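Omission of a single protein chain aside, the complex is shown with its protein chains in their original locations.
This part shows subunit A:
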Amino acid sequence: MTAPSAPVIDAEGVGKEFVLRRRTRGLRRAATRVPAVSEVSFTVRPGETVGYLGPNGAGKSTTLKMLVGILTPTAGRLRVAGLEPARQRTELAYRIGVVFGQRTTLWWDLPLRDSFALLRRMYRVPAAEHRARLEELVELLELAPFLATPVRQLSLGQRMRGDLTAALLHDPSLLVLDEPTIGLDVVSKAAVRDFLRRMNAERGTTILLTTHDLGDVERLCRRVMVIDHGRVAFDGDLAGLRALAPVPRTLVVDLAAPAPPIDVPGARVIRTDGPRQWLELAGNPAAVIARVSHDHEIADLTLREPDIEDVVTRLYRERPDPSAPAIAGDVRHNVE
């Protein structure tokens, strides 16, 4: 059995190569091998919260599918909760919770409450245990007002809270989330993040999530892994990532009237659009703002943080990998 300190995820040189068959001339078929993930190695220990980042097509989803057992690695060794995912998929299902942000595990025609009841049977959770856990989740995620509503009538935010509950009802030790906040409004995003943080802090649930949202990473992940071209390009904390690939903040200035590019020390105009100008900040934003508002009549000001995409893009540009295959992003397959 897994000792308490044993890693929840143990990946050693894990790779996945897809074989694309294309019909060339006549009945001939050409097979091209396209590596989606090549030699990814990492471990995740119990209680960690890890953000798994990377641009579209970098190999995030492929990795996630291997972790939950719906894709078999073509190379390397992979253990999740002490099991070999693809071979022991059903056993693994009892130990992990999975949320795909763009899909739902709930039944669209059933009220939320009935979906949960069906899941209880599926995971063979004793009734008393189920009741206690559901009560707790309903309170934390404020599900009570729409427990009796059929899933098809729920808003996206409500549905996501339902999906999170569904993933946690069988008390998994590992929660795998694929873009859990995609499409959610600010309030729902905050609710989901707070909830995940609490689950991690209070219950010690290990969380691995992919996201394009820097907010998710900042609020949740003490550890960040960036994957690019199928390889781990960075593994550390967010501050480390930022230090490695610094991206300046941007000040968006709406002037009262169109004007030539603003010229102030510590900032550089990178774009203008009528009365609106974008300034890349090199120094102290407060000083720049004071100077700009002294020199010009201003209608509005916004300070924009770089999003994770900018940081990650910068990281790639700083560290090009000449050996990386070029088209890992083109791979398509059924189980998306």
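By definition in this document, contacts are C-beta pairs under 8 Å (C-beta built on N, C-alpha and C of every residue); 3 or more make two chains touch, one makes a residue touch a chain; residues count from 1.
The rule is simple: contacts and distances are computed from a predicted model.
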Identity of the absent chain, which is to be given by its UniProt protein name, from "3-methyl-2-oxobutanoate dehydrogenase (2-methylpropanoyl-transferring)", "Ion-translocating oxidoreductase complex subunit E", "ABC-2 type transport system permease protein" or "YdbS-like PH domain-containing protein": "ABC-2 type transport system permease protein"
Omitted-chain contact residue, chosen from A:93, A:156, A:269 or A:303: A:93
Of A:14, A:71, A:196 or A:288, the residue in touch with the unshown chain: A:71
Residue numbers in subunit A that touch the chain omitted from display: 16, 18-19, 36, 62, 65, 68-72, 86, 89-91, 93-94, 96, 98, 100, 103-105, 107, 109-110, 114, 117-118, 121-124, 331, 333-336
